[in-house]
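All protein chains of the complex are present and in place, except for one that has been dropped.
For clarity, chains are labelled A, B and C in written order, and residue numbers in each chain start from 1.
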Amino acid sequence: MLPIGNYLFLSFTLFTIGVIGVLTRRNVIVMLMSIELILNAVNINLVAFSRYWGTVDGQVFAIFIITDAAAEAAVGLGIILAFFRNRQTVLADEMDMLRW
Amino acid sequence: MSEGRTNGSSVSTTVLGADEIILNMGPQHPSTHGVLRVKLKLDGERVIGSECIIGYLHRGVEKIAEHRSYQQFAPYVDRMDYVAAVSNGLGYCETIERLLGTEAPPRAKVVRTILTELQRIASHLLWLGTHALDIGALTPVFYCFREREEILKIFEKYCGARLTTHAFRIGGLQYETYDGFEQDVKRFCQNFDKKIDEYETLLTENRIWVGRTKGVGVLTAEDAVALGVTGPVLRASGVKWDIRKAMPYAAYDQYQFEIPTRGTGDTYDRYIVRMQEMRQSRLICLQAIENIPTGAIMARIGKVLKPPPGEVYHSIEAPKGELGYYVVSDGTTQPYRVRVRPPSFINLQAFDKMAKGSLVADVVAIIGTLDIVLGEVDR
Amino acid sequence: MLNAFLFYFFAILAVGSAILMVTRRNIVHAAVFLITALLATAGIFLLLQAEFLFVTQIILYVGGIMVLFVFVIMLVNLDVSLQLVQFSRQRYVAVALAVVLAVQVLGAFWVGRTSVGAGPAQAIEAKNTEAVGQALFQHYLLPFEIASILLLVAMVGAVVMGKRRI
Partner (left out) sequence: MNHLIPTAIQQYVLPVLYGIVIVAILPLLAGYIVLMERKVMADMQARLGPMRVGPHGLLQPIADALKLLIKEDIIPEHADRFMFWMAPVLSVGMALLAYAAIPFGPVFQVADLNVGLLFILAVSSLGIYGIVLGGWASNSHYSLLGALRSAAQLVSYETAAGLGLVSALIWAGSLSMKSIVEAQYDRGDWFIAYVPVGFFIYLVGSIAETNRAPFDLPEAESELVAGYMTEYSGFRWALYFLGEYANMMVVASIATTLFLGGWLRPFVRYHDHFPGTSVELLDIVPSLIFLFAAAYCLRLVPRQPVKIQRMVMAAVAGLCLVLSGVMAAALLASPGVMAGIHGAFWFLAKVFAYIYGFLWFRFTFPRYRFDQLMRLGWRFLIPLSLVNVIATAVAVVVSEEWGLHPLASALIMQVLTLGVALWLAGRGEEPAAREPQVAEGD
């Protein structure tokens, strides 16, 4: 295994890219995808530390995070679809009403 | 519609809703049975509107009639419903006979009845095969063509042609039946019952088939009558209307047969009605073949036909519905006007009503179940 | 040696496709690049000898979640978004914030550079799948059940959202 710093740095890079994506893009779908990227970056960290300590706990948590990502994707995409049906757009700055 | 900020050019979103698309089916499409073009407005896979665009096979048949003599025009009608050419010919010949005020001899009438009923079976077989193919059953079409081949062989032996037969002439028949005609027809009819059973084992009880056809393309009796729909489509909706019984022509008044009807008017009912019609046609053939009267096959009408001025409308029960001819004579050798009432054209009107709210897959089933022939729709 | 080469290969692939994903105008292309990034991450899991997670990542993330994403992307109209302005108005603030975050984390790395190193790195027992299963169903049973309830809730939520009229 390479020094763990490599994995941490990779994870950090992906995390930052994801954050930039969430904050800058207008398209909600791309924002959701950037969140997936962030979760994924966290997974790298967890698995790297799991290998580092020689236990599987990190991997178990990575599995929980994947579960979480699935739940988030399902609900998020459902919301996007519902929003798209009503407003015909998937842009974040168009979502400026509490109800329609 | 919200306005998005754009880079220069403004985006014109069409009048369509968010997830609506226009799907253009045809004129080149595997299951529009020729060159029908259907514009579907879809919401996902659900049809919310449809428009049939016809005319890709328009050849001006009715106009051609005005420049041909009565006999010369007879082969043209075979090209309208080209999978039921014999029925087309029968309708035309009988119409002109009415215009002339004559009738075909009894022997000719019986032979005409037999051939027309065989043609009905052949047409329904073709329908069954392609309809099943549309719904995704690959095998029945080959069995259907196997039996249809037998019928076409009889036609070929009788008049030399298989598809566009031009089997009848105004006033009777051109040809005497060939030796062994009776045996051929009898053999076919006797075997055919088992063959229909065979198709029914493939489809009638099949869960997928029932699921794909039951409740699909429902046409109520009122709608059917209002739209002028005829033939098996009308009878599947529960209206007992068959010109063979209502206004008998040829030799139909001599034979016993049932008019199969069903109640709900969905695709499954139309399937059942056509299957039973094939059995009834077989029975008619069996009755007719038992005693074909002897005698002349052609009425005495002369070589040059000059019907007295006047007009006549006559219709027969073609495999697809009421096939009517409206002919106006001005006393010359050529008709003044010929107007055809093709069953497919009228039945196609019901398409929009049947397709609305169904799925893309149902559209295919509905086109199939209407049993249209574009040669007849466009003429 | 081989290990290092593979790590840098996957890492560069992951970072490169992540950058492309954030910058692509076409959403389908963005989704494809996200898939590539996820696959590269799966490769890194494999390097870390987490075989089960490697497979889970591909089956669940790439084969499941991303299919949903692509499905939804195709359902919503694409041609419109191609011509719209891609980034939101807050983009400069956002990038600045991200830079601040990056400096912070890098600082944390720098401070902690001595505490992380080659580390103990015990060999994980060969049967990774079994080990994960044991941990998941014995030690982490309660979190597992909670996660399954979360999934159930999400499922119900997605169904409600998917209904035509809310």
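Here is the rule we go by: contacts are C-beta pairs under 8 Å (C-beta built on N, C-alpha and C of every residue); 3 or more make two chains touch, one makes a residue touch a chain.
These numbers were taken from a predicted model, which means no experiment stands behind them.
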item	value
Contact residue for the chain not shown (choose from B:Leu36, B:Ala65, B:Leu90 or B:Ala132)	B:Ala132
Candidate in contact with the missing chain, chosen from C:Ala4, C:Ile59, C:Leu141 or C:Val156	C:Ile59
Residue among B:Trp209, B:Tyr255 or B:Phe351 that touches the chain left out of view	B:Trp209
Hidden partner chain, touching residue among B:Ile259, B:Met298 or B:Val360	B:Val360
Full-complex contact with the absent chain, from B:Ile21, B:Ile53 or B:Ala246	B:Ile21
Touching residues on chain B - with respect to the absent chain	21-24, 29-31, 44-46, 132-139, 142-143, 146, 202-203, 206, 208-209, 211-212, 214-216, 357-364
Absent chain, residues of chain C that touch it	26, 28, 32, 35, 51-52, 54-56, 58-59, 62-64, 67-68, 70-72, 74-75, 126-129, 162-164
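To be clear about the criterion, only the chains that are shown with their structure count from here on.
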item	value
Chain A and chain C, separation of their C-alpha mean positions in angstrom	6
Whole-Å gap between the CA centroids of chain B and chain C	60
Multi-partner residues of chain B (at least 2 other chains)	4, 13, 18-19
Shared interface positions of chain C, touching two or more other chains	75-77, 80, 84-85
Sites on chain C touched by chain A in the complex	3-4, 7, 11, 14-15, 18-19, 21-22, 27, 30-31, 34, 37-38, 41, 44-45, 48-50, 52-53, 56-57, 60-61, 64-65, 68-69, 72-73, 75-77, 80-81, 84-91, 93-95, 97-98, 101-102, 105-106, 109, 113, 116-124, 128, 131-132, 135-136, 139-140, 143-144, 147, 150-151, 153-155, 157-162, 164, 166
Interfacial residue positions of chain A with respect to chain C in the complex	1-10, 12-21, 23-27, 29-30, 32-34, 36-37, 40, 43-44, 47-48, 50-57, 59-60, 62-64, 66-75, 77-82, 84-85, 88-93
